[in-house]
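The other protein chains are all here in position, but one chain of the complex has been omitted.
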């Protein structure tokens, strides 16, 4: 397997590292982490932490400039992690996360991600676009992305998922984004991609779960519609929420007008969720998320 | 019964009327209404309408200055209404709506309504405050309002509701506001006050119906909390929505912090709903509302 | 000149018309307009009006379904307009407005307009894109739009503006959109295109007029950045405002990060302004606007 996050063994230049960790809360964690980083000549540029009084878990994200080799830092962190029962991840600030985008026919989310990647330094590298329809192939190609057509029928669903998984491995995919991909994934696939697959749901969850949320919203007469980006789990529309936002509607909006307006919220919410994930700002706290913005 | 909306029989001065109506949609309604108003020397100052393509109902709100007696206008409207199968309401712009506020122990909504009535020309006249606890009596009295203590237990619920209804009649109450009144009203009472009783629910409905919505929201890990003001019907938390709004929360917010933050949204949303109702800007369209802002 | 807004002389099918008008306020306008429309068999589907108590001007926008020929309606309106000193405009609901987009190097606004035109029924027909740089030529061509390269230097400015005006005439352009076009137009050009040229300014006007508004915003330490879409007049950044919106920033945002974040607000605000203009929802009230949403 390619080492996606490699950096020079003995850096002459300082590297800007980002470290995220979580562990059972207790005294001395910050001091221990800051100490470890200081020992390796690190200068902390950004740091956030949160101790959850309910779960008694502690979460931390720290950016540090240090002229230290990855192996050396990894070794030190491994030792510390053992001591504090830490889950941790080390990466380089700004490294683009290798991303596969799954689509059906709606263009707005794919379009937005590709545009933001190019123009706004969204730190992802879209290594491929896969669709169960061919509608968005030209759009993908305009941005120089390979389009993989993987049709899905009831009978071919297992095959299609196998092809998706194969793609994830071939392309060293770190993040899968469901950009209005209108297929329900199997529990098995959800489990295999756990923590690295993000969906955009076109409602303000937990309202209007399931199909046709804008129809539901219109019928209930709500005054705000919304969108929710969340990690995908086997439990449909119940995964940990990363981001949500809303838009005002009034009585004169038809369902179709809500759908059109909602596209704006959907793409904005998805783009934020993908950015925060790719910047290692999202940590899992059970079925909720800690977001260090 | 007192005529709450009386105006001089033969006004020397023009009166600023507000007329709301709804009826099956068909050609010529606007022309007929505008014609009727023109015949009585009316000058339209504000007018809005909406034809619902789904229910085929037509809604209209018009403000008109006219030096015409109420009786004369009423007679003309009655004739027109028969022709178009209209439901209609005529009132004077800015006339304070006689309002009874029901409370329990939480002060923020009552406080806000009383303050806005005094300082911001919220067009209501709070003719009384009734509470199942005495906590808010001093607040009511500071604003010169009579406080009615109507305790409720499982055994006295029917009696308490009878007292409430009696109060509504004695005080010629036009609007009842549940300002975080923590009692579920009987179907019977809901029916009797239909269309003139407004509640504030402390969640973004239809999410988190029922009890302890902030606990539910915290547990689900949502990124926005909200509040919903709606007409009360026998179907709990399912009445027609008048207004909703949200506030951003993050992972560090405890349930208690959400409750505190939510108070701000609740009072804002309730105040808007009460204002729009009192300004005759809310029309019922089945179990949804048309809001002419 | 092509008649951009022609419709069948004797429609068998009803046409959905949109009529906007303004005139000195006085009694009877609504009745007269509704009467005229009723005489021609019109069914009003949407109608809004506003009487400005300060300028004593009256504004109205009405959508009406009527199986009437344009000539007949025009004749009737011309007569009415003379009577009430009206300025008026008649069009067909949803007819795409012929639009020329001017750009420099920043892609986000052009990108957004082209995408919305295609996917969200933004009722414009982009008949050409003109840029003083060639950077956005591929983007324009991906959407099938002809790109006109009109370089501008101090010496060639007059020539460049002449070419722009020629393009406006050749292409029967109804609306010019400055989509982050980084050139100041001459007074003369502004006058010639008055009321049909829209700009997006990257600040919450009147704050931070002129150059580098994000630098100014960062330096002042504001907590919200914004964008403003307005009609262009000879008076730089002082034209009538159509729409504004803001986004929250905090101390950690560098100027560059503000620029990136601001792109989102800019494109959203510009898209709304263009939509409302193209739907004939914007009426001029001196140097302010009336927006019938």
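Read from first to last, the chains carry the letters A, B and C; within each, the first residue is number 1.
Keep in mind that, in the parts below, a contact is a pair of C-beta atoms (placed from the backbone, for glycine too) under 8 Å apart; a residue touches a chain by one contact, two chains touch by 3 or more.
Keep in mind the model is a prediction, meaning the values are calculated, not measured.
Asker: Which candidate, C:46, C:194 or C:245, sits in contact with the chain we can't see?
Answerer: Of these options, the touching residue for the absent chain is C:245.
Asker: Please identify which residue in A:17, A:50, A:84 or A:204 touches the non-displayed chain.
Answerer: Only one listed residue reaches the unshown chain, and that is A:50.
Asker: Using the document's contact rule, name the residues of chain C that touch the chain not shown here.
Answerer: 50, 52-54, 204-208, 220-224, 226, 240-246, 250-252, 254, 285, 287-291, 293
Asker: For chain B, enumerate the residues touching the unshown chain of the complex.
Answerer: Listed in rising order, the touching residues are 46, 107-108, 111, 115, 119-121, 142, 252, 260, 263-264, 268.
Asker: Mind listing the chain A residues that contact the chain we can't see here?
Answerer: These residues touch the chain not displayed: 26-31, 34-35, 37-38, 41-51.
One rule holds in what follows: only the chains that are shown with their structure count from here on.
Asker: When the mean CA coordinate of each chain is compared with the mean CA coordinate of the whole protein, which chain is closest?
Answerer: So the chain nearest the centre of the shown protein is C.
Asker: Same or different for chain B and chain C, where same means more than half of the interface numbers show up on both copies?
Answerer: same
Asker: Just give me the whole-number Å value for how far the CA centre of chain B lies from that of chain C.
Answerer: Chain centroid spacing, chain B to chain C, equals 37 Å.
Asker: Chain B: which residues touch two or more other chains?
Answerer: Residues 50 of chain B each touch two or more of the other chains.
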